[in-house]
Each structure stands twice: as structure tokens, then as C-alpha cells.
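Would you mind keeping the following structure in view while I ask a few things?
Apart from one protein chain that is not included, each protein chain of the complex appears where it belongs.
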Amino acid sequence: MSAGAVGAPVRRTGPPVPSTLRSLSRPGRRASMLPPLDVPEAEITPDHRRSGSVDLPEVAERDLVSHFTRLSQRNYGVDTGFYPLGSCSMKYNPKVAEQVAALPGMQRLHPWQPDSTIQGALELLWRLERALCEITGMHRATLQPPAGASGELTGLLIMRAYHTKQGDPRTKILIPDAAHGTNPASVTLSGYTPVKVPADGRGLVDLEALHRLTDDQVAGLMLTNPNTLGLFEVDIADITKTVHDAGGLVYYDGANLNAVLGKARPGDMGFDIVHINTHKTFATPHGGGGPGAGPVAVVERLEPFLPAPLVKQADESDGGRGFEWDRDRPDAIGRVHGWNGNFGILVRAYAYVFGHGRDGLKEVGERAVLNANYLAALVRDAYPLAYPDGRPMHEFVSTAKPLRRHGVRAMDVAKRLIDLGFHPSTVYFPLVVEEAMMVEPTETESKETLDAFAEAMSQVAREAEQDPDLLHEAPVTTPVRRLDEARAARDLRLTWSMGGGAAGSKAGAGVVAEPSADAAGEQPTA
Amino acid sequence: MSAGAVGAPVRRTGPPVPSTLRSLSRPGRRASMLPPLDVPEAEITPDHRRSGSVDLPEVAERDLVSHFTRLSQRNYGVDTGFYPLGSCSMKYNPKVAEQVAALPGMQRLHPWQPDSTIQGALELLWRLERALCEITGMHRATLQPPAGASGELTGLLIMRAYHTKQGDPRTKILIPDAAHGTNPASVTLSGYTPVKVPADGRGLVDLEALHRLTDDQVAGLMLTNPNTLGLFEVDIADITKTVHDAGGLVYYDGANLNAVLGKARPGDMGFDIVHINTHKTFATPHGGGGPGAGPVAVVERLEPFLPAPLVKQADESDGGRGFEWDRDRPDAIGRVHGWNGNFGILVRAYAYVFGHGRDGLKEVGERAVLNANYLAALVRDAYPLAYPDGRPMHEFVSTAKPLRRHGVRAMDVAKRLIDLGFHPSTVYFPLVVEEAMMVEPTETESKETLDAFAEAMSQVAREAEQDPDLLHEAPVTTPVRRLDEARAARDLRLTWSMGGGAAGSKAGAGVVAEPSADAAGEQPTA
Amino acid sequence: MQFAPHTDDDVREMLAVLGMSSVAELFDQIPEDVRLGRDLDIPLGLSEMELVADLRGLAARNRHTDDLVCFAGGGAYDHYVPAVVWALAGRSELYTSYTPYQPEVSQGILQALFEYQSLICDLTSLDVSNASLYDGATALVEAVNMARHATRRSRVLVSETVDPRYWATLRTYGRGTGYQPEPLLADVAGGTSSNPSRPEIGDDVAAVVIQHPNVFGNLEPARELFDAAHAAGARTIQVFDPLSLGVLAPPGDLGADIAVAEGQPLGNHLAYGGPYLGIIAARMQDVRRMPGRIAGETVDVDGTTGYVLTLQAREQHIRREKATSNICTNQTLMAVAATIYLGWLGPKGLEELGRQSHAKAAYAAERLSSLSGVDLAFPDTPFFKEFAVRTEREPDAVQRGLIDAGYLAGPVCEVGPQGRDGRVLLVAVTERRTREEIDAFVKAFEEACS
Partner (left out) sequence: MQFAPHTDDDVREMLAVLGMSSVAELFDQIPEDVRLGRDLDIPLGLSEMELVADLRGLAARNRHTDDLVCFAGGGAYDHYVPAVVWALAGRSELYTSYTPYQPEVSQGILQALFEYQSLICDLTSLDVSNASLYDGATALVEAVNMARHATRRSRVLVSETVDPRYWATLRTYGRGTGYQPEPLLADVAGGTSSNPSRPEIGDDVAAVVIQHPNVFGNLEPARELFDAAHAAGARTIQVFDPLSLGVLAPPGDLGADIAVAEGQPLGNHLAYGGPYLGIIAARMQDVRRMPGRIAGETVDVDGTTGYVLTLQAREQHIRREKATSNICTNQTLMAVAATIYLGWLGPKGLEELGRQSHAKAAYAAERLSSLSGVDLAFPDTPFFKEFAVRTEREPDAVQRGLIDAGYLAGPVCEVGPQGRDGRVLLVAVTERRTREEIDAFVKAFEEACS
């Protein structure tokens, strides 16, 4: 099978400048219609009343439909093809999960409904919590955090609450230098100071450095395992013990949980707090950038600090047999979300977890690791592994450094892959690897797809040598070619009122901004 | 707005030869999973048992999803853009109709459910029948026919039953020479002989010829009004009277009903039998070629012959207050469908009819006619109207004959329009017009879209003169270019076992067929 | 609701181009006496939210098969429809397109139809299929027309154990094309007599039609019947169940020249009887007599593989009164759904589904027949996933009792010409039914019988 046969249908299409809702707008046109008002009109007091109407676009339903249908065709999703974005677990999103989440008995619950009217929903959350605890080896979990980063901050605030309760609030959080950007950002928001732990020659936590850095001001360590280089931290027991011995807690960033599903559990490794990205491990769709869900599970001693409320099974002694929200949690850190998290996403995660079951989940992990190792074996000649001695787990980090001598960068490889019909891997992440290409095939891809992608990668490496401009010019087949990111950040057009939506009726000059660090090139794409 | 801004996203995409399910197949792969069998195994007697397993493709769910997602992107639908296929009323298909048809209480009814369990469905059908009768000016209607052609045959069999009952079965059916192909085909299947009625210089039924052809062997006349040239048969009262006077019946082919919605009714014009294409007039989606629905409404004297069963309101005297199927119809022509028609489509038609109401439906007709007339005014210079003196109703027939002197055919214009981002109009229908281009914009298109299309038509006319090869070569932007239809009909590859699906594992030589009349070119596209 | 996007300005500007001052002028040509001088007598239009409320109200007055546990059959079956089928068939580029007359922008539908035809031929062991017909019954009508044309003979013999709906449909259309189906007698075992003599299959017989599994779910001596028919020079036509073919010998192997089926079980919702699809498959000898659209593979001017509608010279839009059929709009979208469904099922799924449906039906039959006042109507005849029971109590009353208990069974079916041999209740069991449901159904059945 040729690489092209896996190819992506996002291609240059008709109009170079697509319409916007603004440019489609015509005064007096409309899509919505309400029933006639069947009660007396009521006045808004003049001081609160809006003067004049809102300047929203006026379009017909038919316009909306073709506009968004066309926009969708200018987008590449997992359903379109291979999407090996490292650190993101872009696996197939089961259609059945969409179907069950759309059941009126799931989709049309008001968040203020009394517990007695949502017994099915509470039982679902309760079962999901139990399963997540079993999968991670933890005691209890909150399903409130709406994403991984939110989970991180939740976990860090739990750490803070714990240490504060111990009368020893501490100041620092250790994080590997290869950590995802959300880790240090969350640390700052939790009021701690991040301290970088370097990797050693194996690409693993430098134990010596860890020992050195771990002191009584260390509130905890955040770690991904397998780590963000796709490598398993083999000294994990040692690592967690080191931190524990110093009175710290250890946080598991669950972005890479897919690799160890049913094989190893953060709890058994000594982690105290775990977040899970349902949109990675449990295949809830990424939605173009969200929503996700980031449940946080903890060991028993941290349970009191979990955000309130949690679902509990009502006391049999009270005669209760159902489920209810337990709001009475005096040590809880509070709310981390205005509601109870992304319920609709949790329904999808439930479908994934219980659909796969213990047998299916284990196979997920196995196949994910098999795929990554197989693909790594095929591409590592042209794109050496950043840590060639390590065995990758569910993803691997290669480097495009050898192509640099042809003037070719990792981003050029990525763009050329687009022309060959693939979504590229993550590039420039982790930051610690030069010209990083972080590839995560996931378990839902077939050997043929991996073979085709590897062939495309090899082809691009050959082209880099023979015709580097082919890569510099790429992509040429897409609706737009390489975009001027520096200009976007300089000449700000963030709305059509700022002169954006060139086809719009309000076109004008953009807002010129102060100089910015933005520029095309070395920005991580995960 | 430039023509391109309405442009179509169906473009050349990655792989020149798309995968087929067959080429994606790998032994042992599968998508489906059933629960374990929870009852004892049972043997199929050996003489009935299949030997060996069926040679179906073996693919994973993920393969299915990307395969069909990509196939869909190789297809142009109404949601993609303007689709002015004459005679087909390719209007916007409301999303709400899809939603209500998918309600479990509509979508999951078993056709053998007793009447008492489907009162809502029966009431819906009853209300729809009443509304269709009001719209057409008829007495009662059957909702059984699944499409227009099926409605035609139903109507003709009603004619036959009527005449037979009268003791005068008759032999002939009159149809205009510009009629749609299904008309004569249905006539043959009803056991009658079609007799062509020519059009006069106005593009209307030649009254003199009609009088001449109408004799006591004429069972009836079939007519579309507006006719297939998009013109209103102004002598309609005369026409129907002529046939009635000779003891014949008059059939209304409802393909063009959109033009007269709420303005004029076939019943008031003297028609006895009417079919309605819900997939045209009432915007039920065309589904890539189907399904549709073709309800048939009749005047009172023909009611006894309508297929059984019909919905009736249960006798109050019986204490019944609901609805039931009336199966006791001794003169009924019988069943024309194995079930009760395309119920799911009828639900959508109901949503359209009652959503629009009397006010909305009238506006539909008005806007459809306005759009067609406006567009005709813009393009008639370059593409003269076939009958320049007639005022088009909801569609018009132009001719590309003037371009013939540049060696350009109507089909070339159509293909070039594809490159400019539009679905072409119907071409080569009606057969009586040379180089026919039959354009039906429908009411759901905006003035801007019509302007853009007209501009594209003009551009193509200019190109025909200046660079005819641009038209001969077109389309060049699509996933495939002009296809060899003669070869398809000669070297038959109708399945992958016949050597089709070139990317398949079973590729081989096609089956060479006897010479055939098929060839690219002058085939009607409606 | 109104989807016409015209603003008042638009209307004015467009009329100006036409030199008109009102929309009414556009309709001037309609003679006064045929113009509707009043508003239509239907309610005013609704907003979307009102419309949805109306339809929810209607839907709420239907009981449906997520609510009633479904043991009903008679040609439509509660097989599982996987989520993937309509997630894909519901892609709007597919469902809002029309017949792929312009193949360059219709490769999606065309290739899907090519794959559908291929899968149907794989299933049936026959050579050619088409882009779908309306439903099973009208597919049989088309098959009979093909046979009558091919043989240039007139008579059509149809087994008594063919579904009465098919009989009724044949009778209707036969009146147009000039035949009336004649019965091939069923014997007491609930199948067609394997030694047909009355009426003999003479050399005026165009087609012999059997349904296998038949209307009662029973397996027919198809091979013997088809042999006898072939010996007389007739075309053989089988009405089949596509989901039986994982375990039952396919029509092609049994000797059918033409096979037709109700395609609903292939991923289509029950939807109160439609939209379903009529499946047809035949041997190469009859390819030019096939009704409807056929997709075929070819190449474009650059040699790239692509798909077109082919052999169009059979069809009404070209051949008009000489066409093989009058069909135009068909059930393409349902064929696309069937394609996805069969892709989902795969060969192993098909086999397993057949095995499970059969085993569950056998289990249900055994349990039901152990009830007092309940007997299998044809205890000695093998069946596939559906069987007939005779009850001491009126079968309609039993069916009603079951509904009250939350179960749907049926239809009630007559046995023998004009119901000479009484009435039976059909029970169908698909892979969806669990043992627990079957056991509960049996219990409800017992109560409904007493």
C-alpha cells in the first residue's frame, strides 16, 4: 500500500478566501424563528435596556449549513486519518460513546436536579469513579476537573491543603525538565515554585539530582510515567520513596496512562495523586481542542481534601438504597469547576472503560506499546531516537537533527507529511530534545497504516537530501499554505471588527500590537 | 462576491485509487462483537448449512470510519453548495426533520405493531394525508408509494381498476413528448400503451394534437404542470376537460408541485390523480438517489381503488376515539409496497408541511418561482431559453446550442461548472430540447448564490469561445476527471469479484459485455 | 419555519431585474379559474421548537421497540444497529446528494454502491446486483418481470409459504404486466412441497418463486424445487434473509437465478416499515434485464480508477417505455447503510449472528412449546430465527396480552389458502435477545395464554 492510500482529504478547495458569517450577512436575513409571544409584553427598565440591536451577522439556516460543512472539510480529524500527535493519544473515538451520551436521559439533565431524580447519573459517576480508582490503584477520585491541566491544579491544591493541615505548607514542586508546559504553569497557580529535575543519559529522572533537590521544602514531585520521552521510569519506586521520605507527595500526570493500562498502576508505583485525561486514554473526542475531562484520584490519606461534592452510596441504615452527593466534606479544597465536571464526557469515558472491560483495557495498552515500538523500529534509521538505548512505551521521540545539514527542520518534515496525506507528529516537544518529533500512533491504527506512515517518513528524509525546497515549500496541497504567524501576532486581527474576516463587510486594518515572541518555527505542538 | 466563493469542496484528494473495503480487508480483522451466546448451541441441519464462510471483507471499525468519511468527502450534496438539478428540487433539507424522524417513538416502531400501540404514528399519517389532499385539492391519498415512479404506477393501476370496473378497460395513455422517462416506463408496466402528445410552439401541450389523439381507447393523460419545460400549461382546464369528455382520467406528475404550492391545485385544474415527490417538494433528503416517498392522492370517485390499507379515524360509535388501519377495501388495487411506504420519510414530510404551514408553503412556491425567473433573466443571453416566449415557473430550460459552433456541448458546460465550484444543472433533459440545460434553483438559495452562478455560467460561455478546450478538459479539480462510461458498459466491473476495486486483492479482468448503447454524452441527468 | 433566505430588499431587487413590481405578477399566467383564491386550509407555520414539541407528543403516543421487548418478525427484525452505521451514512454530503449523474462529484455514493453490489454478490453467491430497489416485495416484482422477459414465458408460480405481503404486491403489479401469480402448494410441514406437481411446472412457466426461510421461518427444500424449475426451463427466484447467510447455503448455491430480499435487517431501523431497501441479485445472464441503477468501475481520462452509473440503456431515463423498470429514485442511502453494516459485521460476525439468532430462536421455541396450550405449528420442520406457534387461545388475544406485559410478538399469520389451516403467531428471536428476556417472555406468554 502506498503512503498516499492513507492520505488526507484536507486539500486546497475552491475559494481562496472563505466566506465568514460576517461576509455572508445580509440585513434582514435570519434563521431563527420563535413562537409568537403568548403572554403580555414586559418592559425592561430603561436604565438597563440595551440601546440599539447587537451587530450580529444575519444569515439563513442554509448559509449556516453550507458554511460549517465547508469549514469542517477544511479540517483534519481522527476520522479523516492517522493522527500521531505525541502526548495526545489521538485514538479512534467510538461512535457508540456519542450515541449513549446523546440519550435524553443523559444529555437533558439539569445540573440542579435533586439527587432523587438522577439516580442513574449518580450511579454512572460512582461506577466510573470506582473503575478509575482500580485502574490507577487509588482510593477515591473526583470527577470534577474538566481537563488534565485542571486536574493538575486540583492535585496541587490537594497537596497544599494536605501540607497545610500537617502544619508544614512547604514551597517547591519538582518537575522534570521535559515536563509538559501545563505542569509548571499549574505549579505557579498553586502558589508553589517549580524546580526542574534534569534527565540523565537514559532520558529518565536523574536520581542523583533528585536526591539533591529533594528537601523539606519540597511539597511534591510531578511526573509522567512513561515520561514525556515515552520512556518508562524504571526507578519509579526509588523516586517516589525519595520524595515520600522527605515528606513530599508524588503526582502522576496521566497523559501517558494509555501505555500501562492493566499492566501497572500509579498507585503501585507509589504515586499519591493521579489525573486521567479521558480525552486521551479513554478516547473521548478532542473536540478541536476540547472538551475533555481530568478526573483526579488520590490515596486514602488524601481523600479528605478531594473537592466537594463526591458521590456516595446512601446509607442503608437511613433506609436509603440509592446514590447521593456528599457535600459535607469539611477539609475539601472546594470547588474546582462551577458544576460537577464535564458530565457528558464522563458518560463517554464510562462507555469506553466498561465497553473494554479488564480484558479490553489491557489489550489497549499492549497494542499501543506494540504500535509505537514497531513504528519506532521503522523510522529510527532516518530519524534517530532521542534516547536510542531506551525502549519506547506507547510513543517515541525521534529527532530530525540529521536533516538539519540539508537546512531542513522538524517543522518542514511535518509540513511535507501533510502533503503526503498525514497529520504530522508533535514537533518541538519535549523542549529538551532538539528537533523533536514525538510520535504516538495509538493502538487503533493498523500495521498497514504504520507501514505507510513509515514509508512517508523515509520518503521525506530522502527528499530532504535531494530536494529540500520541496519540504520548505510544503504544504502545497492544503486550503492554505504556511501561514505567517509573526504577522498574526503583530498585526492583530482577532475578530472581524479588528479587520479580520477579509471577505467581511467590515474589513479594515488590523490592530498593530507591541512586539511579541510569536513566530513560526520552534513552538511545541502539544 | 466571486463565483468561487460559492465553490464546491469536492476536490482532487490524496490517493488516486481509493481503497475499497476489499482492499482494506485483512484476514482475522473485525469490527463487530456479539455478547457470548447464553443459550445452548443449536445445529442447522446439514443440508441447509452453508459450507465455508462468506467471503466478506474483514475490517476494523476505525477502517470503516475513515473509509466512509473519505468517501463522503468525495461527494457533493446540497449541504456542500448550490445544486440546481432541474426537475429534482434540490432544496435545503431541514436538520430538524432528521431529528424528529430519529425520535425512538418514530424510528423504532415495528411495522407489525398493533394499531393500539402506534396511535401517534397513525395520527401523523392521517394528518399528513389530510394536508396533502388539501394542498393538491384531492379527496384522499395513499402514503404507500415509496417514490414518484411508484406513485405513477399506482395511479395508472388505479386508472386501470377504475376503467375495468366501468367495464371499459381501454388501452392507451397520452403523455407529452417532453415527459420524464418514468412516465412512459410506468405506462408500460401498467399494461397500457403510451402515446406521445407533441408540444406546440409555446412549449405547451398542442391542443389540436390532444384533441386528435384523444379517443375512447384513451384511459388517461399524464401531465406535469408546470410541465417539464418549466412552463405552466395555461390551457389546463381545456386539457383536462378534453380527456374527461372522452371518458379518460388525468394524472398529475407532482415533480413540479413546488411551483404552485398554495397558489393553484391540481384538483382545481381538473386532475383526478396526483403524486407528490416528498423528496422534491417537501425537502426530504434525496439520500444519494433515494429514499423518497410518492404519496398518491385522488378525487372522490377514485377513492375505492386506492391501495389498502388507509388510515381512518376509528368510529366514535364503536367507542373508538383513535386511529386504525382500514384494510377492508374490496376495490383497492392491492398493495404497491410490502409495508406502508417509507414511514421515516413521511415523518420528515410531515415536519416540513406543518413546520411551514399555509403561510410558509405559499412563500416556498413564490420564492422558488422568483429565483428561477431571476436566474433565467441573468443567463438567457448566453444560454437562450428553449421557449423564449414562455415565462418560467420554478425552473427553466436553456440551451447550450449557441456554444456548439465552438465545439462545445451542454455536458462540457456542466463539467466546467464543476471546476468553478457548482453542481451543474440537469443536462439533456427534456430530450426534446437540443443541448438542454434545465436549471432549478429552488427557493432556499440566496440572490448572491444565484448571482454567482449566473456569473459562472457567463464565464463559461466566454471560455467556450476563447478556450473551448478548457471546457473539454473539465473537470480538472475533482477526485477523478471525466470517466470512460463506454468502457464501464463494455468491460463490466460491477463488483470487486468482477475485477473491480482495482486496489482490491481480487483484481482481475472485467467481464466483457455485449455491445451496449451506453456512452458518455447525451444522457439525461434527471 | 421558512428556509427561503430572501430579504425584502432581495425580493425588490430581483423583481426589478424582471421588470415586475410584485411577486404576484410571476403567477399571472395561471388562469384565474385554476388559481387558488384562498389560503390553504392547514395551520399556520410553526417555529422549530413548536414543531419538535408536536412530534414529541406524537412519538410519545407510540410504544416502540426500546420499550416493548421485540420478538416480532414477519419480514422486519430487531437486529442490532451499530452506532457506526448511521454516524457514517448520516454524513450530509451523502444524504443530501441525489442520484450520481455527475460522477466526478459523486464518487462517494458511486463507490459505496459499487461496494454494496459487491457485498450483496459475496453474500448471495450471485454475479450482479444493483443500487437497491424499494423493498423486498417490490424487488420480487422486478425479479418476476426479469424472469418473464428472459424466458418470454408468462406464468409465475409462487409458493404458498411466501409472505402474503409479497403475494399481494405481486397480484397488484401482475395486473399491470399481465399475469397473476399461481400457488405452488405448501404441505402440512409448513414448507413448499418438495415435489411440486399441481400446478405442474410446465414449459409456459417463467418463474418459480420460493421464500427460504419462508414466511413461517421454516427452511424450504430449495434445491429440489429449483432443480424441478430449471428442468422445466423456468427462472428460479428466492426470497432470502440476508442475515441467514452466515449459516445457510446462499441462493446462488441453492440454484436460484435471481435472489431478492428485504434489506432492513442490514443496519436499517425498523421505522414502522420504511425506508428499507429491496435487495436483488442475479446471474450474469440477466445483467441487461436488471432494474434500476448499477454502479460500475471504469477509469477517467488520466487512467485513474473511478465509478459511474453503467448499463444505463436499461433504464427509464434512456429507454423510456422499453425500460426494464420504471424505478428512478430508489433506496440508495439504505444501501449505503447496509454496506457499512456488512463491513462492520464481517464474515465472522455474520456467521456468529446467524448462529446466535438460530440458537436463541431454538431455545425460545423449546421453552414455548413446553407450555400448556402452546404448540409449535410445524414441530418437524427446521427453522432459522423465526417460528410459528399455535395457541389454544386466539393468537390476537395472546399478542395483546404480551403487549400488556411489555413484549411484542407477531404477526399473526394464516396457514394454508384462505387460512384453511388456521392462524398462528410468529415469534422471531434475534441476536439481541438475552436468555433472561426469553425466559421472561415465555413466562409472559404463559400468562397471556391463560
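So that you can tell them apart, the chains are marked A, B and C in the order they are listed, and the count of residues begins at 1 in each.
One rule holds for everything that comes next: a residue touches a chain if its C-beta (ideal position, glycine included) is under 8 Å from a C-beta of that chain, and two chains touch if they have at least 3 such contacts.
Owing to the predicted nature of the structure, the values given are computational and were not obtained by experimental measurement.
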{"item": "Displayed chains contacting the withheld chain", "value": "A, B, C"}
{"item": "Residue in contact with the excluded chain [from C:Gly45, C:Pro82, C:Gly108 or C:Gly278]", "value": "C:Pro82"}
{"item": "Selected residue (touches chain absent from view) among B:Gly28, B:Gly52, B:Gly167 or B:Pro330", "value": "B:Gly28"}
{"item": "Sole contact to the chain not displayed, among A:Met106, A:Ile273, A:Val299 or A:Ala382", "value": "A:Met106"}
{"item": "Sites on subunit C contacted by the missing partner chain, in the whole complex", "value": "48-49, 52, 56, 66, 80, 82-83, 87, 92, 431-432"}
{"item": "Interface with the unshown chain - residue positions in subunit B", "value": "26-29, 33-35, 59-63, 65, 69, 94-96, 98-99"}
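In the analysis below, only the chains that are shown with their structure count from here on.
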{"item": "Length of the line joining the C-alpha centres of subunit A and subunit B, rounded to whole Å", "value": "46"}
{"item": "Mean-CA-position distance for subunit C and subunit B (Å)", "value": "20"}
{"item": "Shared-contact residues (touching 2 or more other chains) in subunit A", "value": "26, 29, 60-63, 65, 69, 94-95"}
{"item": "Subunit C residues counted as touching two or more neighbouring chains", "value": "1-5, 10, 46, 48, 82, 84, 87, 92-93"}
